[in-house]
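If you scroll down you'll find the structure; I have some questions about it.
Every protein chain of the complex appears in place save one, which is left out.
A, B, C and D are the chain letters, set down in written order, and residue numbers restart from 1 in every chain.
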Amino acid sequence: MAEAALAKNPQADDATPLLSVKGLEAWYGESHVLHGIDFDVRFGEVVTLLGRNGAGKTTTLKAIMGVLPKRTGSVQFQGKELMHAPARFIAREGIAWCPEERGIFSSLSVEENLMLPPQVKPGGMSLDRIFELFPNLKERLSSQGTKLSGGEQQMLAIARILRTGAKMLLLDEPTEGLAPVIIQQIGHTIARLKQEGFTIILVEQNFRFASTVADRHYVVEQGKVIDMIPNDQLEANIDKLHAYLGV
Amino acid sequence: MPVHHIAIFAGLLALLIAAPFFFYPIFIMKILCFALFACAFNLLLGYGGLLSFGHAAYFGMASYVCAHAAKVWGLTPELAIICGTLVAGVLGFLIGSLAIRRQGIYFAMITLAFAQMVYFFSLQAEFTGGEDGIQAVPRGHLFGLIDLRSQESLYFLVLAIAFAGILLIYRIIHSPFGQVLKAIRENEPRAISLGYRVNRYKLAVFVLSATLAGLAGATKAIVFQLASLTDVYWTMSGEVVLMTLLGGMGTVFGPIVGAAVIVTMQNYLATFGAWVTIIQGLIFVVSVMLFREGIVGVISKWTRKPL
Amino acid sequence: MSDGVILAAENLTKEFKGFFAVEDVNLSVRRGQIHALIGPNGAGKTTCFNLLTKFLSPTRGRITYKGDDITSMSSADIARLGLVRSFQISAVFPHLTALENVRIALQRKRGDSFDFWRSQKVLSAFDDEARALLADVGLSEFETVNASDLSYGRKRALEIATTLALNPEMLLLDEPMAGMAQEDVERISALIKRISVNRTILMVEHNLSVVASLSDTITVLARGKVLAEGDYATVSKDERVIEAYIGAGHG
Amino acid sequence: MFELLGIPPQALFGQLLLGLINGSFYAILSLGLAVIFGLLNIINFTHGAQYMLGAFVTWMLLNYLGVNYWWSLLIAPVAVGITGVILERLFIRRLYHLDHLYGLLLTFGLALITTGIFKQIFGVSGLPYQAPPLLSGGHNLGFMYLPNSRAWVIIASAVVCLATWFVIEKTKLGAYLRAATENPTLVGAFGVNVPLMITLTYGFGVALAGFAGVLAAPIYAINPVMGENLIIVVFAVVVIGGMGSILGSIVTGFGLGLIEGLTRVFYPEGSAVVIFVIMALVLLVKPAGLFGRTA
Partner (left out) sequence: TDVKIGVMNDRSGIYADIGGEGSVIAARLAVEDFDAASKGINVEIVSADHQNKPDVGSNIARQWYDTEGVDVIADVPTSSVALAINEITREKNKIFLNSGAATSDLTGAACSPNTVHWTYDTWQLAHGTGSAMVENGGKTWFFLTADYAFGHALERDTSAVVKEAGGEVIGSVKTPFPGTDFSSFLLQAQASGAQVIGLANAGGDTVNSMKQAAEFGITQAGQAIAGLLVFINDIHSLGLDVAQGLVLTESFYWDMNDGTREWSARFEEQTGNKPSMIQAGVYGAVLHYLKAVEAVGNKETEAVMAKMKEMPTDDPLFGKGVVRQDGRKIHDSYLFRVKTPDKSEGEWDLYETVATIPAEKAFRPIEEGGCEFVK
């Protein structure tokens, strides 16, 4: 935990937010799921969205990424309004998304899955570094993507977007179904990415893990952000947080 | 049976008893045969989740056997129909036990493959009369007593058969067996893990569906006094899919409506020449684009009642 | 087998085109215990489950359940012997109501019901029993809700109720806690604890605190092979387990 | 001279070669279907009509505009492809998220309409098409007389099939396409223009049917129903190869052509049904077809 806290990027305190979400609302068909989400992410920060099952965390990420049928409000990235852009433009701006259900393609080999997302910005992570992070993948490069075990698929899903050069990552429950060792590795990875200037929004159920990597935590409940807790004030607010999360 | 279903069945029955006074009886009988055929098919597709693309085999083969039994063996019509139906059941068992081991589009294709073989057999075999078919099938006397040359007797026989068949299908859907079937369609591995031998259920519903399709085909042979290759050709398999989808797959009444619409269309568009195909095509396109749930499916959605 | 072993696997092996997902695994689960199967991702846990319940056929090896060889039985028949599994991805019948979901399992008692001529009213005989099971897992108020409309945690609960309806002697649970919020984790752990009375449970789980608090015996798999076995205290101190699975920072 | 089951070996060679030529048509047509099914999950029942369209466009180009066969090889597939693009934009794109059945029904309806219109305009007896000078005539191979038009069919289809296979299985574009089949949203979220890609893919699959139509024009009768009977056989080919498998449909297309050719010699009556017998056998042994991937 200490390690992550130390690894603060100098630019992190920069006043203008890299991503700013205001009054974001979203619907699935008839059902109104987000009721005005507001939060900011500054350059180089790791921010988590915490909340109970069904609070709307995943939906928030999808709304930012522009893959929902209906959304309103405002999402500004580097000062640019993304509300009316289709997903592919948002991706080209340098935002990458790792979905909750992983989205590994069964008709592609592991290697093809890994190489699939086009490079959107220069400076993506090299394959060597990726294999260093996730050695499992290297061994199974020619397997069919979905023949990997649950956890291996999760690794592949993360690895895949590191290559693209996108500097803003949206990670939806990246630790679900992973062995403790791997979770630790991912923790290290996130810390390292942060040092390298990546900005990350992390959706997590594993709040213990979240506290080891994040700068700030937003609490989502019923489609609204109801609180923000900086990581260094976590101890002080632990009871409040437990109440939010129903622990 | 929910009240609105009872009401619909009763209304339908009343309508059908009155129908021959307003419409041409043979035409209504044709609709009834196809309605039963489509309902039998829907039992497999809509409730068993299995898309068979070879149902013409059972329909057509039953029709040949029934025609042959009535014409050559001189059986009474009810026995001839039973013969046809049984043969369809046996054929369904043979093909079904091989086909149910496959899923989805492969299932559809394997049923099609067997149906093509049945077609090939029908084309080659002596007793089917090749492309001339079996003509001039006698309608005979029901139970040796009632002369079916009378259009009224024939009409009520066909009505009774089709209605009984459709009610039986209704009961199958709403039986404990039907409940297991539904579970299998929803989540097959889970049903297995609960200890259900799913293949036996699939085979059972396949055979039931084939048998009832056979009943429809055999009845049709008596009505039209002929059995021909059109009934075993793959386009007939396609037609029954279309009837079911147009009416509303997985609904009780959809296939009946679908059959009525398509048969009516074939009948009344018959004067339009090549326009028939164009109009039919347009209707399919429109129905897929605008009422995907089929006619009855859409009504069911509006009224919020399962139909 | 007199020593209380209910399920045993000998030299269980599964090969996928030259890749050994499970290799010479020997496993014995004792009657009445909660036995956990843990291990890093890709260790072969789910594969093991699939082998034990015959959703996959083993390349070699022998499986015995209550002393009988079940290696060549079909999945459905194994379930009929009282060895029932759940799935890593939640498995309910989405367009059936919660009550109907449970009833499908209860209906199994009637044997293979091919009685297509009977009204489904005969099934209402099972309603009371089904309601009791739903109450057990805290789903009473969702009786008439379609399973697809339940939240994730409740789907898992429903799945457990359905499984319990078969009154199995032995349960195989694959990651019952995956993706669950903290509150649900506790509810489900309590439930598992409760149902383990008179039953044997084999489960795969990554949530170590759950594993620690529930399991009597733990088998650790890594790269398709058994790495260690014992109770939590023993296993969690094992160097190799720490390296391969738990990691240094934990506990 | 020894004989094989009463057939002299030369004659057998000839028959095998003819089988292979027929197989070329199966290969191109099933390839188009496989591309469309594999990448769009649509069972394209209009394929037969689009094949017919290819032949008719070729005929119209020659008879109305005086455009010769060689230009038609290029123009007709593009023209047919464009009609495909229009259909995709107007109708098919609304069906991707639905069950296969609906795509089947829609494309079946479209096929009826297309065939109906052509019947209305051109009747059903068919139209004559004269092979271009280079393709009329032929060579005596010793064991048979091989018309140039047939030799050309083999070459053209082999080239087109291989190129298509390469693009889809071995290039980045192909990987996008395959991924987009499974999860278009996610691929879009990676920054790829999925809707355009899918439209063009359908257009391409349809253009392949059109291409087969051009190849057919000098050989087979050009009439509105020419695709109707072929389509079911071609479906069988796709299924044997493994739905959606590109390589599968090519290999199976040629292979079944050969087998059918042999049947025509030894049991001609059975040559229409042999493909279905093989399909049943294959599916019983290999559930997902010869080259199919199991999910």
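For this structure, a couple of remarks:
Note that in this section a contact is a pair of C-beta atoms (placed from the backbone, for glycine too) under 8 Å apart; a residue touches a chain by one contact, two chains touch by 3 or more.
Only a predicted model underlies this, so the values are computations on that prediction, with no experimental measurement involved.
Shown chains touched by the hidden one, complex as a whole: B, D. Checked against the hidden chain, the listed residues B:Gly129, B:Gly214 or B:Pro255 yield one contact partner: B:Gly129.
Remark: the omitted chain is touched by one listed residue; of D:Thr164, D:Thr181 or D:Asn223 this is D:Asn223. Hidden from this view is one chain, which touches chain D at 11, 14-15, 18-19, 21-22, 116, 119, 123-128, 130-131, 138, 144-145, 147, 149-150, 218-221, 223, 225-226, 229-230, 261, 264-265, 268-269, 271-273. The omitted chain makes contact with chain B at the following residues, 24, 26-27, 30, 123-124, 129-133, 135-136, 220, 224-226, 228-231, 266-267, 269-277.
Note that in this section only the chains that are shown with their structure count from here on.
Taken together, chain C and chain D share the touching chains A, B. Ranking B-C and A-D by contacting C-beta pairs places B-C first.
In terms of their C-alpha centroids, the spacing between chain A and chain D amounts to 45 Å.
Between chain A and chain C, the centres computed from C-alpha atoms are 31 Å apart. Contact between chains, as defined at the top, is found for A-C, A-D, B-C, B-D. On chain B, the positions that touch chain C within their shared complex are 168, 171-172, 174-180, 182-183, 186-187, 189-198, 200-201, 204, 208. The part of chain D that touches chain A in the complex is made up of residues 38, 172, 175-176, 178-179, 181-183, 185-194, 244, 293, 295. Interface residues of chain C, counted against chain B in their complex, comprise 53, 55, 74-77, 79-80, 84-87, 91-96, 100, 103-105, 107-108, 110, 112-120, 122-123, 162-163, 166.
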